[in-house]
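Yeah, one chain of the complex is gone here, protein chain that is, but the others are all in their spots.
== chain A ==
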Amino acid sequence: MTAPLLDVTDLKTWFATSRGELKAVDGVSFSLAQGEVLGLVGESGSGKSITGFSIIGLIDEPGRIVSGSVQLEGRELVGLPAHELRAIRGKTISMVFQDPMMTLNPVLTIGTQIRLALEAHEKVSVEEARKRAIDALAQVRITEPDKKVDYYPHQFSGGMRQRVAIAIALLHRPKLIICDEPTTALDVSVQAEILAEMKELVARLGTALIWISHDLATVASLADRVAVMRRGEIVEMGSALDVLTRPQHEYTKALLDALPSRAKPGQLLLRGSGVTDASPPGRRQSTASLPPLGAPYLVIEGVSKHYQKSHGLIESLAIKAGWAEQEPVVRAVDGISLTLRRGEVLGVVGESGSGKSTLGRMAAGIFPPTSGTVRLNGKPVMSEGPRPSKITTSVQTIFQDPFASLNGRMRIGDIIAEGPIAHGLVSRAEAGDYVAQWLSAVGLDPGFARRFPHQFSGGQRQRIAIARALAMQPDVVVCDEPVASLDVSIQAQIINLLIRLRRELDLSLLFISHDLSVVRHLCDRVVIMYRGKIVEEGEAAEIYANPQHDYTKRLLAAVPVLPQAAE
């Protein structure tokens, strides 16, 4: 047996904080053979990224490698002087980061950046560098590489930028590439392409790969071996198939159970399903006047949202005189009609730029459509006139990013109580009790009301955001990617919370998501959006089993799937 390419033994990377040492990586050991692909999986804060950074020697103060060794082909990397590490970094080991917009320099062309990367480790002439840059781009399947080499990063899409980052990582034929969540920021279809290409490249070039991800399914499609990390330690490691089909450790089992793709649609997910939360407070208004369950409720008719850059006086004159061209109209949402029945969950699926969030905001009355109507139970959601404003409280919204959707300068209690007090649902005196009831209904300590949002984790913040929306006692909730920025286990808890509260409150949900497995799990019916239009609509089970439109088929095929245990 040959010596391993990389040998990590008992690696400990700690961070000095004001509250003592934070043991980000705490005794990690693994080895990697030439050409092997290792998937490093864990939730946020598990230390998986720090493990990657430690190997390549990119740990900044206040972090430091406390003990352990990282040996690359028998050579110790821990404690190596900075200039020697620099000679290895990018040449023998290279790295691909999550956000290619952050790692590419916006003011240099792709060609120049590739030349700089080449010059870091060898002497090349400008012409030769250009030629090699074109070859490198061709290798990651960028079309017309001889033209694209002169583009700037902003002229590329997210997927193309990530391809460029991979091309740069491959320049010096490294023996090891560390990829830190390289497809997390990308759409499923782009992710699928990159995964396939990466797999092929690694096999062809014989490069070893450490693929760091929170997503078990993407890792499963790529890795030979999988290591599951939690709290700075590897809790389970083995062949990908073994770990994902016959998990030994409780944590791995819990992670897998939290995935909606492994549960029956509509059921509570296993992780956290045992947690019982208090019931939400009763409704203040009777629901007798509402239509029966199943009747059309939120009706969206011929809705469009067009954006056009507004012109100043001089610009408008120039356009009239023919000296300047009218900016093209962006049709974010283009003539959509759909009906949400009372009590159902309607999924709106699409990739970024499909207009699904814009549709959701119009449905929620946050801004008016350019044309078309949104009516709830026959009444318009927004007022008429030149400056429409929302006139119903029956539609509420839950946003994607719980860090952005809560006002950081207000206390939790005020955030939840503000709307109900303003609309007379509760009096100022009752507000404290009302908030406490809602906090316990979403599984939080009622004592949290006095705190500020920055004191909470993402999952807790999303619970607060749900409490804020539901405290308005809506009939319809527009959920805009409510679990997209959360870890799987937290995601499972939030999904369970939504399922439970929907049942107890007879809510109708418009559930917007890019994640097909979450939509499959939660939704009764699904519409698929592509470039501002609906391309397919139907019962969820029907669409997933038998997609009609090409785009739907491509989308479903792109979803990475977990290997199923042979039973």
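The rule we apply is simple: a contact is a pair of C-beta atoms (placed from the backbone, for glycine too) under 8 Å apart; a residue touches a chain by one contact, two chains touch by 3 or more; residues count from 1.
Here is the rule we go by: contacts and distances are computed from a predicted model.
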{"item": "Per UniProt record, name of the chain withheld from view [\"Monovalent cation/H(+) antiporter subunit G\", \"Oxidoreductase\", \"ABC transporter permease\" or \"Membrane protein\"]", "value": "\"ABC transporter permease\""}
{"item": "Contact partner of the left-out chain, one of A:Ala203, A:Val329 or A:Ala422", "value": "A:Ala422"}
{"item": "Residue in contact with the excluded chain [from A:Pro292, A:Gly408 or A:Gly424]", "value": "A:Gly408"}
{"item": "Selected residue (touches chain absent from view) among A:Arg141, A:Arg231 or A:Lys390", "value": "A:Lys390"}
{"item": "Chain A residues that touch the omitted chain in the full complex", "value": "312, 361, 364-366, 389-391, 393, 395-397, 399-401, 404-410, 418-419, 422-423, 452, 454-455, 465, 468-469, 472, 478"}
